[in-house]
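Before anything else, here's the structure in question.
A single protein chain has been omitted; all remaining protein chains appear in their positions.
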Amino acid sequence: MPTASSTYLVAHEVSYAYPRRRGRDAVVPAVSGVSLAVARGSFTGLLGPNGCGKTTLLKLMAGVLRPAAGAITLEGRALADMPRRTAARHVAVVPQDTHPAFDYTALEIVLMGRHPHLRPTQLEGPADLAIAHQSLEATGTLQLAQRPFTSLSGGERQRVVIASALAQQPDVLLLDEPTASLDLGYQLEVASLLRRLSREHDVTMVMATHDLNLAASMCDALAMLRDGRLLGYGPTEEALTSATVRQLYDVEADVQFHQASGHLTVTPVRRAG
Amino acid sequence: MIADGTAHTALRAPQAAARPIRARLALTVAGFGVLTIAACLLAPLVGSTPISLRRALDTAIPFASNVDAQILFIARLPRVLAGALVGAALASAGVVFQALLRNPLATPFTLGVSAGASLGAMLVIILGGTIAVGPWSPVPAASLAGAGLAAAIVYALANGPRRVMSTTVLLLAGVTLNAFFSALIVFVQYLADFAEVARAARWLMGDLDVGGFDPIVAALPLVVAAGLIFARLPAALNLMGVDPDSASARGVDVASTQRWAFFSASLATSAAVALAGPIGFIGIVVPHLVRLLVGVDHRIVLPASALFGATFLVLCDLLARTLMAPVEIPVGVVTAIIGGPFFLWLLVREG
Partner (left out) sequence: MAARTRRLIAVLLVAALAAVACRGAEPPGPARAQRIVSLVPAVTEMLFAVGAGPQVVGVSSYDHFPPEVESLPKVGALIDPDTERILSLRPDLVVVYGSQSDVEVRFKKAGIPTFNYRHGATDAILGTLDTITALGAATGHEAQAREVVVRITTGLDTVRQRVAGLDRPRTLLVIGRQPGTLQSVYAAGGSGFMNEVLEVAGGQNVFEDVKRESIQPSSETLLRRAPDVLLELRATEPAGNYPGGDLEVWNALASVPAVRDRKVHSIVGEHVVVAGPRLAQGAEAIARVLHPAAFK
């Protein structure tokens, strides 16, 4: 349960708007006045319809975008004040899908996660190689190390990308729709991996997703965004109700605790009026 | 520790490619370096006319009357050095452009730098310009200016309101400029007198017989400058080659890397084309061959391509001047004859 004493990654009233091309209308903010305190070791879900700002918020939390107003802090230090490399040692990002332009092997991709820990022209050493192997092992992909990334299945690829993020030895892992482009089987595979990593490796996770059931199965806490604003934030059992689903998606849904899976499930019924 | 059912099998022994990168880099540079040095040492000894090395190095004979020495040092050595310089420049520029455009089929000539260089050269050859710029004689100087202009136009077009360059816009701008300049080149040739047309056409085929060390010395600082910038790019290019957003998240300044990559690769290409005319296929054949041998890590591919590019062009020039002696085949034709089928084979293999 997030409390003031265990806050870790905090967004303080952050706002951001994407620069518009010349001649267009006034900018519409992608994120506006969002405050969010993520507890250490928690698994937080960012929910909301497309365009609600969850990807933008994730990028702000990664330090890729600078907030136009407000700040993102990690253990009290402002992310914007840190050099990107330093920030990258604490925060890692797992994108939705990865399409390399060249035929890198899985190991090469995982080793790139070491980049923030190396000096600009430094090459990886045996220690880095060991960390990369451990990351591959943690995601069950060590046997794929020499395989070209492009020859792997969807699930294997995501697991390698997660390993790559783990190789950064981050304190926080930010995931942008990590299972959206995967088949059901691979979705379960990656989901169970993430749950395990969260529990066993003390990595704080923030996951943006539009899959309510996935969020219900994995997250301790949920933050709900709509039109760039935070509608609500709290533990999953409290945050995920039919009322909040209606608020978020304009959909009447049935939210029930599902015995067999052990978590809440959301069943959409009809569009709300 | 692995609890989701994956069997914890014995680790497969890491293959050669898993060797630490430091070792691989050292090995690769040493290996290709030896080839380059060997090529540069042996190529001047071979040519359309036999020379005696002993006689050439005989210091008792005054240089001005020692034909063998003259052939070795005035006719052949500059050619070999020019070949090494141009080959290294074009091959490494090819690698960087391929990374910048996220496309293994890109070449140093894709973005129009070479077309600009050619147009500059054409104008001087045909209009008879005589303004030398420092150590650069008129045609190479104009060629450099044309290349710079083309690069500047593409850069200006590709730099949008967002800091990061769009590879699509870059490609479109470059291809359009290429077509436009090529049309101008044809037009300028059309206006020309016979003698100039012949010379212009000859220049477009590429010529490493640059006529002495001066042109090489003039081009060297540009290529070295480009090389120094190249040295700082590969790690960033790797990360960008996987995913630009992730690269950004890991501390790579993507926009800055793009600018430096564009600038340095254009600089190397401009110097190479100004020196010896547009010699095609090196910028695509060499990087691909190198990748087949050493993998795709840019930290290894870039230096290896520079070295192998030098070797490749020196050897192509050797063939060009000996295959049909005393008639010389333009070196661009030799690289095309070797490169063309190879390129087709690559495409068939990918597809």
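Read from first to last, the chains carry the letters A and B; within each, the first residue is number 1.
To be clear about the criterion, a contact is a pair of C-beta atoms (placed from the backbone, for glycine too) under 8 Å apart; a residue touches a chain by one contact, two chains touch by 3 or more.
These numbers come from a predicted model, not from an experiment.
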{"item": "Contact list for the unshown chain, restricted to visible chains", "value": "B"}
{"item": "Touching the absent chain when the full complex is considered, from B:Gly33, B:Gly47 or B:Pro135", "value": "B:Gly47"}
{"item": "Residues in subunit B touching the chain absent from view", "value": "47-49, 63-67, 69-71, 74-76, 125, 128-132, 137-139, 190, 193-195, 197-199, 202-203, 207, 209-212, 215, 321, 326, 328"}
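One rule holds for everything that comes next: only the chains that are shown with their structure count from here on.
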{"item": "Subunit A-facing residues of subunit B, complex", "value": "1-4, 6, 9, 11-12, 14-15, 17-18, 20-22, 25, 99, 102-104, 160-162, 231-232, 235, 238-239, 241-243, 245-246, 248-253, 291, 295-297, 299"}
{"item": "Of all residues in subunit A, those that touch subunit B in their complex", "value": "19, 21-22, 59, 62-64, 83-85, 87-88, 91-93, 95, 98-105, 107-109, 112-113, 115-116, 118, 120-121, 123-126, 129, 137-138, 140, 142-143, 145-146, 168, 189, 192-193, 196, 200"}
